[in-house]
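Here the complex is missing one protein chain, while the rest keep their positions.
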C-alpha cells in the first residue's frame, strides 16, 4: 500500500480485514518492521480514539511516533496556488508537506470538514495537499470527506461479530444539536458497498449523502422499514449535504432505542451523545459494539501502517 | 497494587518509601518490567513536575508513554447519569474510560478541583469516573481531593532527610493571591498520619481542612507555637474549605521567613510564589528541600508504576 487516503486504497478488503484480525491476536508479531521508522501525526482537529489508537498501532510495529497539533503548535497553512501570502497564512502546503517529509517516514493527517465551503471540503484541501506535495506516504486520520480508518475498524468489527453469510446492515441517521461532517458516514457507505450484505441507508428527507458516494445503495426515509430484521444498526448523525452543513431538524424520533434496535447489534464510531443519538439502555446493553469498534481502531491503523511499511 | 487513587492504596508506606529509595539508586534496574506496556497520561489541567516526572518514571521502567491534554486536544466529558447530552459535553465518561482502556495498560489522570461546587469536587468526578469505568489501573496525578504522588515524594524526602526517630513536622498555611485547591495539603496530612512524627497543622481561623481528613491531627491557629522546635516545615496555601474555595485573607504574617524557620528544613510542592509564600532567602538556603522533593516525584511515580505493573 502506497498511501491510505480512502478505503479505496485497500485492494482486497476481505483479506485486509482478516490480516487485521490476525494482528489483533499477535499485536507485537511485527515489532521489528517499524524499527528506525518514524510516524508523524498531524492534527488540525481534536481527537481521542484516533490520537491514541494510531500511536498504539505504531508502537506495536516498533515505530517512533511524533505527534503535533498543527493548529495550536504550528501556524495556518496556505493552500491556494499563486496566493500573495500577506494575510493570515504563514506557510504554504508546498513547503510544509515537503518539510515534514524530511523528518518522518509516514505522515498521518486529521483535518475535518469546516462545513462552510462545500467545494473546499469536497476537495479535501489539507489531506490532498499533503498527498500531492509530501514525498512520503500519507494516511487519512479523518478528512473533510472520509474517515477510512474508522470504516476499516468497522469492517473488522462486522467480520468478527457476524455469524451469518449475508447480514442486513442499516446506517441510520440520528439527531444532534451541532452540524457534523459526513466523513464517517461516507466511508462507512464506501466500505459497505464492498461487503456481502444487505445494506440500507435511512435518514429524514433533506439528509441525503453525496449521491456520488451512495450510488447504487438502498436509501429510505422510513426508519422503521429499514430497521426491520436488521442484524447491525450503525447510527450516526450528519448535517445536510444539499443544504451544505445545515442542521435541518433534530427530530428526536430518529434517536435509537432498545425497542427499535430489536435483536440487532448497535454500532457507533464515538464520541456519542447519550440520550440524543441513542438511549442509555442501548449503550449499556450487550448489543452495543461501540467499545469493540474503538478497540479495532488500533488494528485498522496497524494493518494500514504495516502494509505501507512493507511498501516503503 | 491495583490502582493509586490515594495514599491509602499503599499498604505499607514505610517499605514502599524504602523501595523507592532503592529505585532511586538504580533507576533502570527494572527496565524490562514495562516492556510492551503503555502508560497514557490524561491532563485535564496544566502540569510541569507531574508531566515530566511521570514520563521519566515510565521510561525508567521501559514503558511507552502517550500524553494527551484532554481539554485542549479532546472534548468535554459528561459525568452525569442519564443526562440528555444536548449541551456542551460530547462524550460520556462511561465510553471515554472504556475506550482509553483499549489503548493503554495504565492510565494516569490529572483533574483539579474547580472550587465551584464542593460536592462535585469532593466526589472527584473525573478521577473516580475513570476508576469506575476504566478496565485498566488508574493513577491519580492530582484530583480535586488529593495529590498522592506528591505526598509519596514528600514521604521519600522526609525519610532521606530525617536523622532522628520522631521529627516534628509542621504543615503551615501561607498566603496566596488566588484560590488554590486542598489536594496537596490533604494528601500530605493523610501521609503524615501514617508516619512516626509529631505532626502539627497551623493555619489562620477559617482555613480548617476537611475534618474527615484531619481527624486526630493537632491543629493550631498559632503559627509561632507550631514552628517551635520544628524539624521540617511544609508550607502550602489552600483556600477555605468551609467557605468553599474562598480566599478569606492573604495575611502576609503567615509568609515563611528564615527567622521563623529556625533550624528546620523547608518543604513545598512547587510551583511556589517567591516572597508571597516564602522569602527568597529560605528558598536559596541549604535548608530548602524543594528541588529534592521535585526529584523524588520521579521515584514516587516509578514505585507506583512498578507495583501496578507487577500486579497486571
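By letter and in written order, the chains are A and B; residue numbering begins at 1 in each of them.
We adopt the following convention: a contact is a pair of C-beta atoms (placed from the backbone, for glycine too) under 8 Å apart; a residue touches a chain by one contact, two chains touch by 3 or more.
Note that the coordinates shown come from a computational prediction; the quantities given were computed from them, not determined experimentally.
Q: Of the residues A:73, A:222, A:251 or A:284, which one touches the chain left out of the display?
A: In the complete complex, the chain left out is touched by residue A:73.
Q: From the listed residues B:93, B:145 or B:283, report the one that touches the chain absent from this view.
A: B:283
Q: Determine which one of B:162, B:248 or B:270 touches the chain that has been left out.
A: B:270
Q: Touching the left-out chain: which of A:83, A:196 or A:285?
A: Within the whole complex, the residue contacting the unshown chain is A:83.
Q: List the residues of chain B that touch the chain left out of this view.
A: So the residues of chain B touching the unseen chain are 28, 43, 46-49, 51-53, 55-56, 59, 69, 72, 177, 270-276, 280, 283-284, 290-291, 294-295, 297-298.
Q: Residues on chain A that touch the omitted chain in the whole complex?
A: 36, 38, 40, 64, 66, 68, 70, 72-75, 78, 82-87, 89-92, 94-96, 98-100, 102-104
In this text, only the chains that are shown with their structure count from here on.
Q: Distance from the CA centroid of chain A to that of chain B, rounded to the nearest Å?
A: 39
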